[in-house]
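A single protein chain has been removed from this complex, and every other one stays in its place.
Read from first to last, the chains carry the letters A and B; within each, the first residue is number 1.
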Amino acid sequence: MTGTQAPQVARSPARLAWRRLRRDRVAVASAVVLAVIVALSAAAPAVCALLGIDTERHIELLSLDNVGFPEGAFGGMSADHPLGVEPKTGRDLLALLLYGSRTSLLIALGATALSVVLGVAFGLCAGYFRGWVDSVLSRTMDVLLAFPVLLFSIALLVVLGSMGNGNGLRTLVLILVIGFFGFPYVGRLVRGQVIALRQREFVEAARALGASDRRILGTEILPNLVSPILVVATLTIPTRILAEAALSFLGVGIQPPGTSWGQLLGSASHVFTVTPTYMLFPGLTVVVTVLACNLLGDGLRDAFDPKTN
Amino acid sequence: MPAETTLPGDSLLSVRDLRVQFPTDDGIVRSVDGLSFDVAPGEIVGVVGESGSGKSVTGQAILGLLRRTRARVTGEIRFDGRDLVAAPEAELRRLRGAELAMVFQDPLSALHPYYTVGSQVSEAYRVHNRVSKRAARERATQMLDRVGIPEPHRRYDAYPHEFSGGMRQRVMIAMALVCTPRLLIADEPTTALDVTVQAQILELLKDLRDEFGSAVLLVTHDLGVVAETCDSVVVMYAGQCVEQAGVEDLFARPQAPYTWGLLGSMPRVDQDRRDRLAPIGGQPPSLLAMPPGCAFEPRCGYHEEVPDGRCRTERPALVHSGDGHSVRCHLTTGQRLTLRPVTS
């Protein structure tokens, strides 16, 4: 609503949000950091080739009298191996991190997508149809929220992971398990939003005009959910990254010689008192990525809904 | 009690050139833009306007409630000789609740949901009076009884959600009057209530004014409420006063086109059924981008009566006529008394 005299152009909410987001320096910086991380992981082979590093074993770098720990200070840091090498195998840590980020990000994004799709489907139906549909779907989500999720994820990974040996299978199982257990959070949020939208005039109007449920959901409600879904998705990604890291840390996720951030941290958990750098770099990578995601998510939320700040 | 409040010495509250500005991302919002008026002891003054006219902000500025926001408040608010705008927070806190009290629009959200109504009323008393818990309870119960809460001893321990809307507003009034303040600011006290309850609450306010001698600043959008309750009126538009007069004078001889519009959109018992209510067309101007001329000009049906398009280029000043009636309009006195549409 603009004043009759005001020399203002009507601006769509998305435009306004975009403008606010661009002015938010923290959010922009986070987006840049995330873009760099994604680009580096996507171009991992090229980056490795450029730096002259690889994920091959280099036993010659390991000390013989120190039971397989890298020669030299700080986990064997050198010009050739900027972050040092992995204990026991001598693989380059930077290369492992670069390749590992592909797995970690793939799992995080895949699981987020699954959580969001399931959550939106459940939330839309529960919030729109109410009645017994809502009861059944909401109860289901409540029960899932009361599950000892970590234990179940471990159990499922142990059972399903034993079907085969490949990390490809494990990646898929991780996506499914992490994504599935995360959806009730999204579902609850979407349900609340839909219930609020249902009462709004334009939905009432569409219903009065005889629009079908499908049409109302598709053309009236879903478009209005885009911004909350975008925000919740951004804020879900870091929790999925942490979930993958936790499961792989416990040794039930990605297995060596495959690698992911969590797998590196898990391997490090046995040796970190001797080579702390082997734990430090993967840990910091996780922290920076998760922090950037959280900051960007907060920025998005403030941009779409400025009154919350 | 007609408006003989021109001498500042007589008045309990004297507001001069009050300005309230909110800085926002898109610019400065001038919610109140140079407002002046007086309230005499025991007087009921109505502040009328549409939402966004700055009337509620004025009430909150007087109590200093805007100090915790980003708002910039300038000008002068003299209460009993003290300037509240410049007063230190500690002094204002001593006045709040004791000499200046406030009743808000929606009593359900204005009462704390987790405390009993009695404890909320007696808390207001205990802040300003060193008394025992029991004495405060006694006093609060009396007050609840006085505002018409049945069985006050029992209802003292009830929670706000257990009351009806009208009863809740009575509790709010009891809480505001428990220290017998000299000025009560009532911010749309009846808007959230049923029509029948509205009349009771207004009656109660008048009775209490007579009993305690408290002056009342009644903020409302409803001229009907003003006609029933007030001694004098300030009509606000876009943060400025457009007309100010004693209540009988205003209803008999309204002089600003905006007031005509407000009166025209007000249902009346003596109205011919064929006459339709005439809402004021258009929207109030954006407080971010005020027109250089009269703020009401874009919606005003009389700007062609003023030569040279002055309504569009020059902001009219508030002109005082001798009888305590002030108007902000470029129309001549003659025009203002004759042009008003007869039907409304």
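Rule of thumb we're sticking to: a contact is a pair of C-beta atoms (placed from the backbone, for glycine too) under 8 Å apart; a residue touches a chain by one contact, two chains touch by 3 or more.
The rule is short, and it goes like this: contacts and distances are computed from a predicted model.
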item	value
Chain not displayed: protein name in its UniProt record ("Multicomponent K+:H+ antiporter subunit D", "ABC transporter permease", "ATP-dependent DNA helicase RecQ" or "Acetolactate synthase")	"ABC transporter permease"
Touch with the omitted chain, as defined above, among A:49, A:136 or A:150	A:150
Residue among B:74, B:109 or B:333 that touches the chain left out of view	B:109
Sole contact to the chain not displayed, among B:123, B:138, B:228 or B:314	B:123
Touch criterion as defined above, residue of A:44, A:197, A:252 or A:303 at the omitted chain	A:252
For chain B, residues in touch with the removed chain	63, 65, 68, 93-98, 101-102, 104, 106, 109-115, 123-124, 127-128, 159, 161-162, 172, 175
Residues in chain A touching the chain absent from view	142-143, 146-148, 150-152, 154-156, 158-160, 162-163, 238, 242, 245-246, 249-252, 265, 268-269, 272-274, 276, 279-280, 283, 286-287, 290-291, 294-295, 298, 308
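Rule of thumb we're sticking to: only the chains that are shown with their structure count from here on.
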item	value
Intercentroid distance (Cα basis), chain B paired with chain A, Å	53
